[in-house]
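Note that one protein chain of the assembly has been removed; the remaining protein chains are unaltered in position.
All chains are identified by letter, namely A, B and C, in their written order; residue positions are counted from 1 within each chain.
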Amino acid sequence: MPWDRNQMAARAAEELEDGMYVNLGIGIPTLVANYVGEKDITLQSENGMLGMGPFPFEGEEDPDLINAGKQTITELRRTSYFDSAQSFGMIRGGKIAAAILGAMEVAENGDLANWMIPGKLVKGMGGAMDLVAGVGRVIVVMDHTNKHGDSKVLKECTLPLTGKGVVDRIITNLGVLDVVEGGLKIVETAEGVSEEEMRAATQAKIV
Amino acid sequence: MPWDRNQMAARAAEELEDGMYVNLGIGIPTLVANYVGEKDITLQSENGMLGMGPFPFEGEEDPDLINAGKQTITELRRTSYFDSAQSFGMIRGGKIAAAILGAMEVAENGDLANWMIPGKLVKGMGGAMDLVAGVGRVIVVMDHTNKHGDSKVLKECTLPLTGKGVVDRIITNLGVLDVVEGGLKIVETAEGVSEEEMRAATQAKIV
Amino acid sequence: MKKVYSSASEALDGVLQDGMLIAAGGFGLCGIPELLLQAIKDAGTKNLTFASNNAGVDDFGIGILLQTRQVRKMISSYVGENAEFMRQYLSGELELEFNPQGTLAERMRAGGCGIPGFYTKTGVGTVIAEGKEHKEFDGETYIMERGIVADLSIVKAWKADETGNLVFRKTARNFNPPAAMCGRICVAEVEEIVPLGSLDPDTIHLPGIYVHRLIQGTHEKRIEQRTVRQKEGA
Partner (left out) sequence: MKKVYSSASEALDGVLQDGMLIAAGGFGLCGIPELLLQAIKDAGTKNLTFASNNAGVDDFGIGILLQTRQVRKMISSYVGENAEFMRQYLSGELELEFNPQGTLAERMRAGGCGIPGFYTKTGVGTVIAEGKEHKEFDGETYIMERGIVADLSIVKAWKADETGNLVFRKTARNFNPPAAMCGRICVAEVEEIVPLGSLDPDTIHLPGIYVHRLIQGTHEKRIEQRTVRQKEGA
């Protein structure tokens, strides 16, 4: 059976190793924080914070303390604050070990599209282009197909790119794929999902 | 009579206006601080400090608090500290209103040489090249001639440059010269020094 | 040298000009110079370009200047929270230059640091790279981005002393230091001006050299997305 959102997040959490500094995108990636367990993971919020804590208790919200999704959050004992130039300096400089991000489309060469649909309202790329260009490892978490049943794992992206050849690993509801020389490689499938089912749902070349 | 070191420093201090952030080089420029009087001047030390105070009292030296000449100094109530990248960011970015520096040679086009004599021991340019390239106004304070009586105010510098066309004003023991279109312009002479004496001691074209 | 002014309007007096480029601090509605934005609205300055990560919401932040049509162009990374923005943009009244967030922050910092151009991997192979110089370094392709020098910077800090030394609080720091650095003139608003000497010189986030004018005021500090968790057992 395909993974649900929480199972995808739990699988993504397995990618994280002790001591890592990690940036989580909005949506399913945010849920990854619930599954890191005992691992010593430090979350970066690109608006200027390392060591992001959980949401505050009611009445303890601080307007000066938000995450990159503009949500109120809390700090931890390890927290440090810095300005946006420093924050993206560490992103661009490869100091963040991994980013776990959602996507609209991923291509077999690692191209990623997750910021705009031409003709629709365009809100902007925010920090996504910097993250995919800079962090050590880009892990995409998304449904394998869109609501029409079309594959989001493509030979070529059709939407404007967020980054070219930037994706390392794709975690979908059907399983896990790596971007390798010549195409994608199936790393594993969700329990009860066959490789054939994954291939059928994938437009990209699987090698 | 030509100015002595302290008179040159006092004259240089007249260049400074209320509210200015200023960088003073070693030698005579350091003495300028003694003549700012009631003016609200903030001294930058390019190793990472704004609001440099005087030398400490004996026994109050702090190894963590030195100026760019590596001398022990003190802080003031307005002092802020920052790192070297930030320090030269403000220098390069034109935030320092003026630098008052010594020189070996100045040319009529504003070229400045004050960091090396080929064939002699070369210690390095330190922050001098950044200062002359970045600050709002470069004021040179030096003797008009060297110990052999040769002019240090030249048609062209003979020594390797610290900066090209960077000097705005020259204050020597004989008076004050500005770098203008086509050469140097005499602004004033020391009391008892005639324009003819200054011209005779100057190799550069005076317009 | 007096930096402290009595009001936002007084602090902006003689500084505002139609058509100018203003760099503004803040991320979302966090750490935005809300009093100075209100004073710009009151002054009625027109045809403004803002370099600002976001464009506020309809009735707060830069949004209040969109309502009055005072903004001609935004240089931003994310503008999704503002219906009036979208209306003006789609109707062609408002120009928009998207910058990746890190590129925007670094462009401001560079402009303030005398760096007219720098190379980044961000945006290579995307629409952001179109028309920009490409260069190889050690076998990888980068694009050149330009430093931004603004005519005016407006920023919001937590505390200041009278010489303009600024201290920020938590994630309200964000774009404020780079925005302050890149302005030919920088006006700052703070919650409290403290006596000279009461800020620890080691904890000053932005030295007063960057701040030309300063006001103290009361801030609404609106929260954009109030998210909370439940106390266990409550």
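As a convention for this text, a contact is a pair of C-beta atoms (placed from the backbone, for glycine too) under 8 Å apart; a residue touches a chain by one contact, two chains touch by 3 or more.
Note that this is a predicted model, so its numbers are computed, not measured.
Summary of contacts with the chain left out: across B:R11, B:R78, B:R92 or B:R169, the touching residue is B:R92. Only one of the listed residues, C:K121, C:K156 or C:R213, touches the absent chain: C:K121.
For the options A:N6, A:S80 or A:S194, the residue in contact with the chain missing from this view is A:S80. Interface with the hidden chain, as seen from chain B, comprises residues 45-49, 54-58, 60-73, 75, 81-85, 87-89, 91-92, 111, 121-130, 133-134, 160-165. Chain A meets the missing chain through residues 18-19, 21, 40, 42, 44, 50-51, 75, 77-82, 88-96, 133-134.
On the side of chain C, touch with the chain left out of the figure occurs at residues 106, 110, 113-121, 135, 137-138, 140, 142, 146, 167-170, 173, 200-203, 205.
Criterion: only the chains that are shown with their structure count from here on.
The chain with its CA mean position farthest from that of chain C is B.
With each centre defined as the average position of its C-alpha atoms, the distance from chain B to chain C rounds to 35 Å.
One simple way to say how far apart two chains are is to compare their mean CA positions; for chain A and chain C this gives 27 Å. Listed for chain B are no residues, as none touches two or more other chains.
Touching of two or more other chains is recorded for residues 109 of chain C.
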